[in-house]
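A protein chain is absent from this complex, but the other protein chains hold their places.
Then we have chain A:
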């Protein structure tokens, strides 16, 4: 059962991607896209399962929107912070590599978390080992794992947990 739902999600995603790339909904375009998407699902469905981990409940969709909003805000803040550092004559940085813990288990959720951390103020994911995430932090305020987790990870984690369950 779960497998057929995953296949349907993967099929929908591939077809949507194809239609967006083509920018047209002519019957011929949809037909070709449907056939190719179905073939990809049949032959490569197993190894593409990471594409269909996203949950489709209303809660998860709302969390996705909030996540995007939060992410874009953090991205702008990251750039303004970086601009301030780069333009200051004294180059005010206090770098450190700190260790964080994540509760996420889904591989795509963890990828999104690591990517989000890289794009948010002053932090860059360096290594992911088990539940530990090593992050290079340009203006570190703490080197304590628990506190760093609260400051860097929690904002994203609460949305990703709903999205990927």
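The criterion applied here is as follows: a contact is a pair of C-beta atoms (placed from the backbone, for glycine too) under 8 Å apart; a residue touches a chain by one contact, two chains touch by 3 or more; residues count from 1.
Operating definition for what follows: contacts and distances are computed from a predicted model.
Visitor: Absent chain per UniProt: "Putative polyphosphate/ATP-dependent NAD kinase", "Na+/H+ antiporter subunit G", "Protoheme IX farnesyltransferase" or "ABC transporter ATP-binding protein"?
Guide: "Na+/H+ antiporter subunit G"
Visitor: Could you tell which one of A:41, A:63, A:98 or A:163 touches the chain left off the display?
Guide: For the chain that is not drawn, the touching residue is A:98.
Visitor: Touching the absent chain in the whole complex: find that residue among A:8, A:35, A:65 or A:126.
Guide: Going through A:8, A:35, A:65 or A:126 one by one, A:126 is the residue touching the chain not shown.
Visitor: In the complete complex, the non-displayed chain touches which residues of chain A?
Guide: Residues in contact with the chain left out: 17, 20-21, 23, 75-76, 78-79, 82-83, 85-87, 91, 93-99, 111, 114-116, 118-119, 122-127, 132, 134, 136, 138, 140, 143, 145.
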